[in-house]
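Only one protein chain is missing; all other protein chains are in place.
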Amino acid sequence: MSESIGLGLLIVGIAFDVVGCIGLVRLPDIYNRLQAATKCVTLGTCMILLSVVFYTGIGPISSKAVLCIWFVLLTSPTGAHAIARAAHRSGIRLWEGSFMDKYAEDHEGTEDKV
Amino acid sequence: MSVFIALLIFCTFLCLYRVGKGPTAPDRTVAIDILGTLVVGFAAIFSIITKKDIYMNIGISWALLSFIGTLALAKYLEGRGFDE
Partner (left out) sequence: MKRFLHFLILLVVWVMLTWSVHWQDLLVGFVVALLAEIMLGDIFPTGVVKVFYPRRFFWLVVYSVDFFWYVILANFDVAYRVLNIYLPIRPGIVKVRTRLKTDMARTFLANSITLTPGTLCVDFVGDHIYVHWINITSEDPEEETELIVRKFEKLLERIFE
């Protein structure tokens, strides 16, 4: 029973991973790529780690898997946030089809100083 | 299980495509970050196959180290020192 739940979680998680990586290749600019890749790959990897818990039962492997889920959930959005801010400050513009950019409007002149 | 590993390797090649092609430096950084998270997935699948906990140790350390590497690259792109 628990093995079939683990198998289901594994399939869904890897499907999300594939979708995230396709998004990384298809979407037009860095911010959109960051969105697709961060969300999908984070949840996909968490589901794979959760399926480890269902496959192996309570024990050393599953306790480490739970810790790893916690670390990935905590670090991956923070890394995405750091990359987005660094990209914007280093002067990467949004895609031409973008709708508005309040951040560049508010920080008009500060880009040259940095 | 080998089907899942093959799919993850496919994901890895998509990321490597973005590392090689990516027009700007932040694009490459994003791809490297995602590559680090995918390696954690590899480690999890290996620990399911072999039922050994050493692969989960690799996964935990890889997650934390790739986070530190991403932060360092982001700081470098921003053009600031590491002490802020």
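Miscellaneous remarks
To keep things simple, chains are lettered A and B as they appear, and every chain counts its residues starting from 1.
Here is the rule we go by: a contact is a pair of C-beta atoms (placed from the backbone, for glycine too) under 8 Å apart; a residue touches a chain by one contact, two chains touch by 3 or more.
Note that the structure is a prediction, hence the values are computed from the model and not measured.
Residue positions on chain A in contact with the hidden chain: 16, 19-20, 22-23, 26-29, 31-32, 34-36, 38-40, 42-43, 59-60, 63-64, 66-67, 74, 77-78, 80-81, 84-85, 88, 94-95, 97-104, 106, in rising order.
Methods note: only the chains that are shown with their structure count from here on.
If each chain is reduced to the centroid of its CA atoms, chain A and chain B end up 11 Å from each other.
Within the complex, the chain A residues that touch chain B are 6, 10-11, 13-14, 17-18, 20-22, 24-25, 30, 33-34, 37-38, 41-42, 44-45, 48-49, 51-52, 55-56, 60-61, 64-65, 67-68, 71-72, 75-76, 78-80, 82-83, 85-87, 89-90, 92, 114.
Across the complex, chain A is touched by residues 4, 7-8, 10-11, 14-15, 17-18, 24-27, 29-31, 33-34, 37-38, 40-41, 44-45, 47-48, 51-53, 56-57, 59-60, 63-64, 67, 70-71, 73-75, 77-79 of chain B.
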